[in-house]
Every structure is written in structure tokens, then in C-alpha cells.
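Excluded from the complex is one protein chain; the other protein chains are retained at their positions.
Labels run A and B following the written order; every chain starts at residue 1.
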Amino acid sequence: MLLIALEMIGIAVFAASGAVAAVRARLDVFGVIVVALTTALGGGIIRDVLLGVHPPTSLRNWPYLLVPALTGLIVFFYHPQVARLRRSVLLLDAVGLGLFVTSGTTTALALGATPYAACLIGMTSGIGGGAVRDLLLREIPMVLRREIYAVAALAGAVVIVVGHWARLPEAPVALAASGLIVALRLVALWRKWNAPVARGLEG
Amino acid sequence: MLLIALEMIGIAVFAASGAVAAVRARLDVFGVIVVALTTALGGGIIRDVLLGVHPPTSLRNWPYLLVPALTGLIVFFYHPQVARLRRSVLLLDAVGLGLFVTSGTTTALALGATPYAACLIGMTSGIGGGAVRDLLLREIPMVLRREIYAVAALAGAVVIVVGHWARLPEAPVALAASGLIVALRLVALWRKWNAPVARGLEG
Partner (left out) sequence: MLLIALEMIGIAVFAASGAVAAVRARLDVFGVIVVALTTALGGGIIRDVLLGVHPPTSLRNWPYLLVPALTGLIVFFYHPQVARLRRSVLLLDAVGLGLFVTSGTTTALALGATPYAACLIGMTSGIGGGAVRDLLLREIPMVLRREIYAVAALAGAVVIVVGHWARLPEAPVALAASGLIVALRLVALWRKWNAPVARGLEG
């Protein structure tokens, strides 16, 4: 129940990040909806393909399609002012990453994956949707940019796996993991935490 | 039987669209064949992965490889004049989309997918091949461009599903669905039907 709620909120938030990025790239209303759907469902479909769930959950249940399509439509008509588009994509992406890594790792554990595989599948499902969005819009994927991204996803996935191992109640663990990822991303963006570039290439 | 014929024609047509686009991007003969194969088989492989068919049909039967490879070779040696390359890609892509959405939706229904999932998998298998072609050649995927694309695919998939539900004979339904998609795409291209872009960004 909690898992489905987290996943649906994550889908709406990722759909909004895709839709805002598509508005910024000046796509028309159909293009905006396609990017919203792809960003919102891409990570979950990758997760289901890796876990062997056929057909993927999001292609069997209509709310998985309705929520991101409506979100895309709403963003298209009431998107933020142009100057704030870039910041909105980054903020929405951070929240979506948190929710998706959490629900992806929990789903993988529930389907019997080992803790190690669950971490990796959870990270992949969180990072995947945003990477597909950036590839479609021909931007450099966020996971390759200068601020801590994969590390934040890993930290959240580890919290879930440790909580599962310690048999802690699911809800607070999920909130803690999502919150940790969002906090790490926002602080990294705010303080411009950059990792070093290889020597001899700075010039 | 009809299904296999439709799929093979769709594969040849999509292979030609990929090969023409690759010639236009000045790839050599091997690059042209690789793009022809990827465009022709990409959609079907995505469909089989989503439906859990292992290994994908096109990797088990040699005609699935021979048809697009030969098509790529023929296009390479007898491609249309340079000025007509772009128009040829659009036209071939429209026919390929129609045939692939039709055969993808029908295959998914035959393998027991629900009508809802069959629509989505059919659309994905039609749109997927062209999207892979455009990503490889670093063009904006057609599904994100200004003319009605996903909507045409959806309309065709719905015709198949309704025909299946009403137990109509397969052949005329398949022809009607393919024809509808091709007609919608060509009219959209001809009349330059564009959907609106978000407010405040037209300038």
C-alpha cells in the first residue's frame, strides 16, 4: 500500500520533471506527454525487465499511464515561468529519484532479489527514467554531470536494504531513505558539490 | 500467416527507412546495414522483451535478419536522389509504423496480453524501432517532433483491439488499422498538422 503510494507520487513527480524539460526544449503538447510518460515509466519498466516481470506492471494497470499523462498535460498548461524551468527540472528530479530508488529497491526485495541485487536494481530504476529523458532531449544525462547523483541513489538503497535486514517497519525506513536522497541531492546542488576532474584536463 | 507477412513487409519498410536515413548521414555500407537492422528489428525485440519471449523471435529465425540486411544493401546501391532522401524517410517510416503497430498489437493479444497492455506494447514496438534509428543517428526522435505520431499509433492499436473484441476477421481489421495509421501520418505531414507549443515560448 505504502509502496504503491510512493511509486505513484514518484511517477507524478518524474513525469513533471520530464514535462518541464520537454516544455523547455519547445516540444508540442504530444511531445511533452511522450517525454512525461517515458521519464515516469522508464525506470519501472527497466526494473521489471531486469526482474523478469512480464509484461511490466506499468503496462498492465491504467493508473500508471493516466497519472503521468495528466501530469504532463497540467505542466504543459500551467508550467513555471521560463526563467525557472531549469531549476524546476533539477528539484523534481531529486524528489523523483528519492521515491523511485526507494520503491525500486523495496520491490526488488519483495520479489526475492538478494540485498546486493536489490540495491543495484533500485538504483537503476531511479537513475534510468531520468537518463532516458535526457537522452531523448539530447542533454547530457544528470548522472554524468558534476554533482553527486549515483552516490545519493546508492546511499538511499543501502538504507532500505539495512532496514529490511534489521526487520524495521517499512514506512519509516522508506521515508528516511527517500528523504536522505532528496537531501543529498539538494545540498549538492545548493553548495555546488563537485567531484574532481582528472588532472591535466582542467585548462 | 497474414501476421508474418505483415511483419516481414514492415521489417523491409522500416529497414529501408533506416538505410535511407543512414545514407543521408553519410555512413558507409556497413553502417547503413547496421542502422537498417536496428531500425527493422528494434521494435520487435523490445516487444519480445516486454512480453517475456526469450530469445526474441527475430534472433532465432534467419529471414528476420536476411530481409533487412538485403534491404539495406539495395538502398545503399539504389537509394533515391539526394534531394528526396528526407521525404523518403518520412514516407517509409509512416508505412513501417502502420505495419508494426498492427503486428505488434496482434502478437501481444495472441500471447495473452490484456487489450490494454496489447495497445501499449503494439505502440511501443511501432515507435521503438524508429526511435532507436533516430537516437543512433543523433536526430530528434520522430515521436517528439511536431506532427501527430503517437496518436496515430494509438488509433491503429485501438482498431485492432476493438476488432479482436468484436471477433471480426483478422485480415480486414489489420488492413484497416495499418491504413488508418499511414493515412493519419501522411495527412499530418501534408497538412503540417502541428500541436500547440506551450505559452510564453513561441518567440
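Criterion: contacts are C-beta pairs under 8 Å (C-beta built on N, C-alpha and C of every residue); 3 or more make two chains touch, one makes a residue touch a chain.
This one's a predicted model, so the numbers in the text were calculated from it and none came from an experiment.
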Contact residue for the chain not shown (choose from A:R26, A:R87 or A:R138): A:R138
Residue, one of B:L6, B:V23 or B:I121, that touches the chain absent here: B:V23
Touching residues on chain B - with respect to the absent chain: 22-23, 26-35, 45, 49, 52, 54-56, 59-60, 62, 65, 76-77, 79, 81-82, 135-138
Sites on chain A contacted by the missing partner chain, in the whole complex: 49-52, 108, 113-114, 116-117, 120-121, 131, 135, 138, 140-141, 143-146, 148-151, 194-198, 200-201
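As a convention for this text, only the chains that are shown with their structure count from here on.
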Between chain B and chain A, distance of the C-alpha-averaged centres to the nearest whole Å: 29
